[in-house]
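The complex appears here minus one protein chain, its other protein chains still in place.
Which chain is which? They are A and B, in the order written, and residues in each are numbered from 1.
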Amino acid sequence: MTTLADPSAEPRATADLIARRVPGYSLEAPFYTSPELFDLDLSAVFARSWLFAALDAEIPEPGDYTTVDVGPYSVILVRDDDEVVRALHNVCRHRGSRLLNDPAGSVGNIVCGYHQWTYATDGSLLHAGQQRPEFCKSDLGLKPVHVREVSGLIFISLAEQPPADFDDVAARITPYLVPHQLRRTKVAARVDIIEEANWKLVMENNRECYHCDAGHPELICTFFPTYGYPEDEIPARLRPAHERYRQAEAELEARCTERGMPFAPIEELDNRPSGFRIQREALDAAGESYTLDGKVASTRLLGDFDHARLGRLSLHIQPNAWFHFLSDHAVTFSVVPLAPDRTLVRSTWLVHEDAVEGVDYDLDTLTHVWRKTNEQDSVFCARVQAGVSNPAYVPGPYAPSEYQVEAFCAWYVDRLKEYQGLD
Amino acid sequence: MTTLADPSAEPRATADLIARRVPGYSLEAPFYTSPELFDLDLSAVFARSWLFAALDAEIPEPGDYTTVDVGPYSVILVRDDDEVVRALHNVCRHRGSRLLNDPAGSVGNIVCGYHQWTYATDGSLLHAGQQRPEFCKSDLGLKPVHVREVSGLIFISLAEQPPADFDDVAARITPYLVPHQLRRTKVAARVDIIEEANWKLVMENNRECYHCDAGHPELICTFFPTYGYPEDEIPARLRPAHERYRQAEAELEARCTERGMPFAPIEELDNRPSGFRIQREALDAAGESYTLDGKVASTRLLGDFDHARLGRLSLHIQPNAWFHFLSDHAVTFSVVPLAPDRTLVRSTWLVHEDAVEGVDYDLDTLTHVWRKTNEQDSVFCARVQAGVSNPAYVPGPYAPSEYQVEAFCAWYVDRLKEYQGLD
Partner (left out) sequence: MTTLADPSAEPRATADLIARRVPGYSLEAPFYTSPELFDLDLSAVFARSWLFAALDAEIPEPGDYTTVDVGPYSVILVRDDDEVVRALHNVCRHRGSRLLNDPAGSVGNIVCGYHQWTYATDGSLLHAGQQRPEFCKSDLGLKPVHVREVSGLIFISLAEQPPADFDDVAARITPYLVPHQLRRTKVAARVDIIEEANWKLVMENNRECYHCDAGHPELICTFFPTYGYPEDEIPARLRPAHERYRQAEAELEARCTERGMPFAPIEELDNRPSGFRIQREALDAAGESYTLDGKVASTRLLGDFDHARLGRLSLHIQPNAWFHFLSDHAVTFSVVPLAPDRTLVRSTWLVHEDAVEGVDYDLDTLTHVWRKTNEQDSVFCARVQAGVSNPAYVPGPYAPSEYQVEAFCAWYVDRLKEYQGLD
């Protein structure tokens, strides 16, 4: 698990699996169970894409840092003295000690606890004790990692040449994000759960709401369970919800247009390296936020919002993140593969930086819906992992409402092809 | 562990191991320790043989089900509306979710908790939400597993073509089993233990009583420790026990003959795919049951028995089960490989369906001897696992009293040869 896959290793078996993939059907079992494919995913997907890693609000001051693990990688995100966020590999250049061992904190310089090698927050080596004459500090700075900040969201890429199309993605999502002013938020809560499933099953589960109506009683208080359904495929039992949805959508569009907030959905999930999807959609019930009654969870609205009923701005980015931005809070999700059958799901709730817990918001109310939803999804994903590990499993057909699952799989298989030079 | 062995993988190393096997000696270490051999065992033995899986008495009513795991497989055993037992792979045909996640229960239909795909108890797909026009329900029923019920014992085979000789085995053991009327029993107790040893060490341990005299103080209160010893190889210290055994055997044979119960032992452990052995033998002490004093543990005898002193009817079936049927109860054992060095041993005690706990039987008395015996064997097997994992281990010679261990190994090696096309 600690060495990344050699693209030349077992290329034939993997190439066969990739070539055999039938669009519209779930993936074959080895994609979810094989250690070799897991290593390949780390190399071909996680070490090459742009990944959502952290929030601007987590490291507001110079010297503030957070460490982010991605498979065997550990990356330091630190705000430098010039207030720019730097990303550095969390490995001492002496004998390899991990440098920062807490999930977050604040530093002047980055000092290795082992032999006190000392690095500036830009990664340059400042001190390293007594060394031989040929010792060259400038050769031994911390290795940098590509980093981008987009309206308060911090993305990293472990690639030497990150996907160039991310500039375009950043430019296009920024107008949607700006009104929520994430840089003026703070982290109200964070929950890490470890799901007993391959990371792709976690993502696939996120990309459809076919299971919401029966599976997520709290979520569907406000989340219209018709998500993903083509207009003419809505099941009869969801028709009443759909009628409410259409009415709420019309109202929401008018409200956004009035405020100059972009409303048109963009969906480019599987036709580019930095696949994404952004859409503002109405919420059910009171229509304000992800709570059981749909009312705001924080009375201190984000940014300069003058109205609470702004629905949810939902953003999906391949390979491993999704986000919901509301009038009163935002909640971000990232997925980190830990093993073929274990995945970290990190959820972070943001509120206005001036919101006061117990006064403006109640923590349990704020987090209730998505904590429950994550727990329910965790059970679903573990059962799928158990099932696809069964030799009797064969890929089954996706329903029309699962077209975004298909888009995820198609995007994923394209990444493997690209990595293996098969396209 | 989740993908079964490719018979073409590393065929030479395994073929060499198989070819090198010296009859009369324990197996070489890789048979007990190697992950490749473990996968091969699942493919060549467990996915091809008939396996004892459950008891008729566990699922008496239509809709009653139990789930049985065999390596990466999970099988649903469910009594259909026509009272016939069906065996189905426990994997949804949509995206592979495990369907039934409890060890046992009762259902009308089998409904996947993820997207509500709904199957009848015969496996046919009844509902699957909104789908594309080309969606074909009849192609997407649950995959069946071969299943046989023999006098209240349920056997499954994961093979496409199960061994044909099982018909003969079923026909020959049925007359021995019938008088115990297992269909009129109920499960009084079940104990699952996980032994830290390869499944074959667990089986080998079961197939000799060379270790009983010193190792199983409770068992040898009634189990003659001369089991497996040829007449002229009985050690001097076991001679008195053997004299009692001969006398008790003579009495038992007379009692069975009088009642028309078959008495002749059958032993075909290593000369057929469905190797087995059945024998009725006398018990020591009071001679009635597996208790410390040999008296019955349940005063409500099985079936229509009119006499408690019927010894033990013992059945061994390759690869993974053994059974003892007594006048007052039955106890069944099955072994499921979990990892090269971990094995599940499941023990189930059956009493007459009308026996009342606390009145007709005491649960601790009923289960005491075999609980203790299993715990003692678990220690023995773990020590052998530790020892054969030591590079200093070399196969050692079986004693004459271990001829059934040799028969197990010979049967096992024949299965590997057959699977690899080496015979």
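Following the convention adopted for this analysis, a residue touches a chain if its C-beta (ideal position, glycine included) is under 8 Å from a C-beta of that chain, and two chains touch if they have at least 3 such contacts.
Because the structure is a prediction, the values reported are computed rather than measured.
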Selected from A:Arg48, A:Arg93 or A:Arg383 as touching the chain missing from the view: A:Arg93
For chain A, residues in touch with the removed chain: 2-4, 47, 72-74, 89-99, 101, 113-116, 128-132, 135, 140, 143
Positions on chain B where the hidden chain makes contact: 26, 29-30, 33-34, 204, 210-211, 214-215, 229, 233-235, 379-380, 383-384, 386-401
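Here, only the chains that are shown with their structure count from here on.
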Chain centre separation in whole Å, for chain B relative to chain A (CA means): 48
